[in-house]
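Would you mind keeping the following structure in view while I ask a few things?
Taken from a larger complex, these chains appear in their original positions, while the remainder are omitted.
The chains carry the letters A and B, assigned in the order they are written, with residues numbered from 1 in each.
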Amino acid sequence: MKLITFLSDFGLNSSYVSQMKGVALSITDIKIIDISHEITPHNIREGAFVLRASIPFFPVGSVHVAVVDPGVGTERRGIVITTPSQILVGPDNGLLIPAARYLGDFTIYEITNTKLMLNSVSNTFHGRDIFSPIAAHILNGVLFEHIGPIITDFVDLDFGNFEITDNSVMGKIVYIDGFGNIITNIDGLKLRNVLDFDKKVTIFIGKRKLQTQFVKSYNFVKKSEMLATIGSSNLFEIAINQGNAAKKLGVKPDDDIKILFS
Amino acid sequence: MKLITFLSDFGLNSSYVSQMKGVALSITDIKIIDISHEITPHNIREGAFVLRASIPFFPVGSVHVAVVDPGVGTERRGIVITTPSQILVGPDNGLLIPAARYLGDFTIYEITNTKLMLNSVSNTFHGRDIFSPIAAHILNGVLFEHIGPIITDFVDLDFGNFEITDNSVMGKIVYIDGFGNIITNIDGLKLRNVLDFDKKVTIFIGKRKLQTQFVKSYNFVKKSEMLATIGSSNLFEIAINQGNAAKKLGVKPDDDIKILFS
């Protein structure tokens, strides 16, 4: 199975996403899966989070093309990242790094071989003209050495640190999902070492302070009630059962969060 | 052809939809089609309607995974429904039932075999951890007896009754589509037995009363004019030619509707 996934901030109303797919399909017969094309325009961190959250579930050998690329057309480099199991293609702006780190030891190749690009490369759309054809050529067996030189001075990106003590956790909001669930950078397994389900917690988030319960799943509180839980990506999150917590609390990614318990 | 369709209320901006697809593709090489991921969050009836409207057009052997699942993580069961032609997988909350009923005699299996699930099942995302892998294993030929026991006490759901007399019809709004067309639960073929095209009708909907015409298609009235017709799912609907009837009338699913004619 030759599988390419696509992630971008292009939206689905324009022709851009389909142009990338058409280019890859013109090179080789592949299966295509969309991760998301509704990343907030130019928001590299959000794109990096969604990509990182998706890739654990894809088969070995998958090639992921990700394009959130405010630096397109400048000296910003294009890169291919090889890992023990999957391959990432996109701009050298941090977008691919959290996913690469999750996948294990990685090697980064700068894309310099113009023979692997579209004949005419635009200044504004490297997703179509460079990244998508490179992904298709990789699935056709091109040697990574032929893509370009190995680099080590890549642009890094992470989701910040979190601190767990015996009675508190401090971290950051990293993502708001489509339900309005507020997802943080706090590792769920580590949190479980110091905090049991069904305990009451006090949360400081944005300018608010709220009392809520740390529960196993959304439905362990009544409908429309606030709760804290560990979400499906094993991250601490704040939600409202069948409601929109982010809208209610007026918070956004990068806001600090502090949780107290006893 | 191994075909899985997906329907959910996840939206397309997060990683959730792609996680379900990655899981299925990691088990077997399948073709994937999206029905919709823009069901109103937690709206089981809306999901049930969209699923029911889609499945008549899919090939024999298709497996449909549907996830509108406000009860995830509680005692709510997961089920597989077999029918004479297609297979349905999802939560036991009514979501799958109108589609199952359309497809004919059906049998419901509770999903209990943990060997067919992801290794680690989260409390908040059974679409990824249970329903998607089950669908892939079904396409790989797993025996339905190995999924779990047959149950008969499933959660039921229907779109309500409608009444047709010689000069009136009473029913309910079941869905508003992307054009703002107002779709009811009133069967078009049965309505045609008592009402001919090009007749004038009086409609009571929400708090409004309106006079309009029952026509063959949107274009049989002038642009921006209200009309009544039989839509592509053979249901009575109210529309505005090239306009948004639901917005204009301020109605919503579950509102009653009464049509008078002479």
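The criterion applied here is as follows: a residue touches a chain if its C-beta (ideal position, glycine included) is under 8 Å from a C-beta of that chain, and two chains touch if they have at least 3 such contacts.
All of these numbers come straight from a predicted model, not from anything done at the bench.
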item	value
Complete-assembly copy number [criterion: all chains share one sequence; 2 shown]	3
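To be clear about the criterion, only the chains that are shown with their structure count from here on.
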item	value
Complex interface listing, chain A residues touching chain B	1, 3, 5, 12, 31, 33-39, 50-51, 53-55, 57-59, 62, 175, 177-179, 216-220, 229-234, 241-242, 244
Residue ranges of chain B touching chain A (in the complex, touch as defined)	9-23, 25-26, 29, 32, 41-42, 70-74, 122-125, 128-129
